[in-house]
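Of the protein chains in this complex, one is absent; all others appear in place.
In order of appearance the chains are A, B and C, and numbering begins at 1 in each one.
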Amino acid sequence: MSLVLRGIFPPLTTPFAPDGSLDLKAATANVRKYNDTKLAGYVVLGSTGESVYLREEEKLKVLQAVRAAADRSKALIAGTGCEGTAETIEFTRRAADVGYQAALVRTPAYFKSQMTESALERHFRAVADSSPIPVLVYSVPQFTGVAVEASLVARLAAHPNIAGIKESSGNVERVAQMLRLAPPEFQVVVGSATTLYPSLSLGAGGGILAVACALPELCVELYQAFCQGDHARARSLQQRLLEPTVAVTSRYGIAGLKFAMELRGYAGGLPRAPLLPLDEAARAELTRIVRALDASS
Amino acid sequence: MSLVLRGIFPPLTTPFAPDGSLDLKAATANVRKYNDTKLAGYVVLGSTGESVYLREEEKLKVLQAVRAAADRSKALIAGTGCEGTAETIEFTRRAADVGYQAALVRTPAYFKSQMTESALERHFRAVADSSPIPVLVYSVPQFTGVAVEASLVARLAAHPNIAGIKESSGNVERVAQMLRLAPPEFQVVVGSATTLYPSLSLGAGGGILAVACALPELCVELYQAFCQGDHARARSLQQRLLEPTVAVTSRYGIAGLKFAMELRGYAGGLPRAPLLPLDEAARAELTRIVRALDASS
Amino acid sequence: MSLVLRGIFPPLTTPFAPDGSLDLKAATANVRKYNDTKLAGYVVLGSTGESVYLREEEKLKVLQAVRAAADRSKALIAGTGCEGTAETIEFTRRAADVGYQAALVRTPAYFKSQMTESALERHFRAVADSSPIPVLVYSVPQFTGVAVEASLVARLAAHPNIAGIKESSGNVERVAQMLRLAPPEFQVVVGSATTLYPSLSLGAGGGILAVACALPELCVELYQAFCQGDHARARSLQQRLLEPTVAVTSRYGIAGLKFAMELRGYAGGLPRAPLLPLDEAARAELTRIVRALDASS
Partner (left out) sequence: MSLVLRGIFPPLTTPFAPDGSLDLKAATANVRKYNDTKLAGYVVLGSTGESVYLREEEKLKVLQAVRAAADRSKALIAGTGCEGTAETIEFTRRAADVGYQAALVRTPAYFKSQMTESALERHFRAVADSSPIPVLVYSVPQFTGVAVEASLVARLAAHPNIAGIKESSGNVERVAQMLRLAPPEFQVVVGSATTLYPSLSLGAGGGILAVACALPELCVELYQAFCQGDHARARSLQQRLLEPTVAVTSRYGIAGLKFAMELRGYAGGLPRAPLLPLDEAARAELTRIVRALDASS
């Protein structure tokens, strides 16, 4: 099958009920709202989905709920990476069984000094060999402490079932090197909304952006402005995205993103512990930032 | 109950059969051999136990097998930390049910910028509140990218069910600060064999040392020399430990440790993927290092 | 006076004779060649000029030689930053006396933990207060270990004699934040040729680029393509710049840059110790890279 990663994909948050259990109704409601946007598809069980806090049975329920609610026009990508190669292979098969079109596989990360290019290459090749669906490499060193460099991407791109990479480091030079070294059909999407426009300018195909869970239209607008060759508008929209992006990622994390989603009419709720709920000052700041966006649009 | 962490504890490796499945017989055989040493106890499902590559049912089987094989005189500590607070609480209870005397709980680590002192404090307190057995904080920044500082240790030490810390950063100043700021009954053990003697000199109670899986006698000898006030001998043994320790930890990791165990008559085997097997040169170097130790002892 | 930083500026290398003494004739010859290009001006005594290896009297000679050789149409910027504030002030005055139009002042860096935003702000303000010529802040954390963040830039931009910043970290998000927070007349130029095009896309005015010492035309071409709105060409030229830029900066440093200059008909020579001369393999690789560029242009 062919997978084309063009446009904006939100890595969906996972809503929880006040008792901490999955709130699949809320998950479904969010997807139905996103169906009305021009988002290109959904990434389920990514970092932003708090997949590290979900049990396997919970993960499958989330995959199924989003699958059932998603419009047919939206591409469906499942985060399937685990620390172990065997566990990753097994869960990737399950995601394919549920009907996902691609698997986003993050780098194993625990034994960092052993996660050499050779070890990572063998891991991704083993997963891709066994996966019924195309594999996307996921590099997110701010969470894992392990970065995939362009030289490894060039080697992985030779595998027929490794279709692309989600590059979330925010390092634009690294994105440029990947685009230079990988063949043109290899798809580079970025995970950093603060560098979306410059990455698109260099040839990236789109973005899997946490901030798009709260501000899908703004992200799509930037992407469309770029596609239409309207660089002045793309630049200006990029500037508008900077402050909210930082607020819902590095500064306040998923608690911040979920609160911003509530401000925009989506189901948010609290993250699971050990993530902390926001304090009053953080809520006030996020409210100011989101309101300012509304006022200026 | 009271737990006294004095002496040397190996964080047991998990043996796998050639097909990658658990080899509980081998695990049992290793423990029986260790029973004849002066090791103070066993840590099961630590980093060295490849717990990040084990499924929950496998973890329980390993806990039970070691429990059954361990001599009554040996303290039993279970690694129970998961990314999520709820999951950690649940698994800690299971380990207590199996008969473990303390739970070693590593820092959650995925969302690093959110793992503030407040978030970590709340996590450890929540686990300790619910745990039937004493909790040991586990700080291992080389794997997690998150370090527990002495200021947090001082706050956690006030909790009646937080009994100590395994400090694996190798930062001796940090160990000294923990010993200064925590009350005397709070137990500081180190996870770095390269700084065992200096840490004991400062007041640490012992070590949970990967290299002790292969070289238990040498580690115990160093500990005993220190206890007897024989600093010259402790220093000399520390020097002898340096090269093998680096080889079986940062340089070759668990694959190296398991091979060194084989050289010493223990069941080793291969680690699970994505960890790579050793190449020929690494095996030759480890063989040389272990043989040199034998010759000099 | 007004200084407009638009376009490409090479940070000139300092040629040395085989005995290690200054070769001012070679410096002059290089400038005369650059005069025939569309470079916007010259930065003298930047990092690439090995200013850290020059005595003060040597620095003045280099400033004078370049001043004498430079075409009147080229802007002249002098690197004047020293570790101490007083020494920086004094040398900045001398550079102004020689006729330089702006002073590029790098962050002091030795006592890193003390180089807080307050300390840096006071330093740059003190220099700007005393300087007869506009000051450009110079942030180059790969050399200094100290990064100027956008929040500090916003404060410094309020000073009437601080005209801009040379941002050399290569962090494109940081560039974007500076452009967002500083007033439009504040000039942001980048020091990283691997991210020149994305930085221009975001609003940077130009680049002070080591690789421009060897490949001035290619850098100018990229800049002009961008100014003409030819994004496809700018992107393609950016891709061509990646490999040579990495080779003459992070990989082989100034020795590599000087050798690449020789390949392009400029005076190169060896850097001063402790920088090492290139070995044969490095020279062969650089020759291949530069020849490949020639072939494709």
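To be clear about the criterion, a contact is a pair of C-beta atoms (placed from the backbone, for glycine too) under 8 Å apart; a residue touches a chain by one contact, two chains touch by 3 or more.
This one's a predicted model, so the numbers in the text were calculated from it and none came from an experiment.
For the chain that does not appear, the touching partners among the shown chains are B, C. Among C:G41, C:P134, C:G206 or C:G253, the one in contact with the hidden chain is C:G253.
Although one chain is not drawn, its touching partners on chain B can still be listed: residues 170-173, 176-177, 179-180, 192, 194-195, 197-199, 201-203, 229, 231, 235, 238-239, 242-243. Looking at chain C, the residues touching the absent chain are 20, 47, 52-53, 55, 83-87, 108, 110-116, 118-120, 122-123, 126, 142-145, 250-251, 253-255, 272-276.
By our rule, only the chains that are shown with their structure count from here on.
Homomeric contact chain A/chain C: same residue numbering on both sides for over half of the interface positions. Computed from the mean C-alpha positions, the centre of chain B lies at a distance of 50 Å from the centre of chain C. Residue positions of chain A touching 2 or more other chains: there are none.
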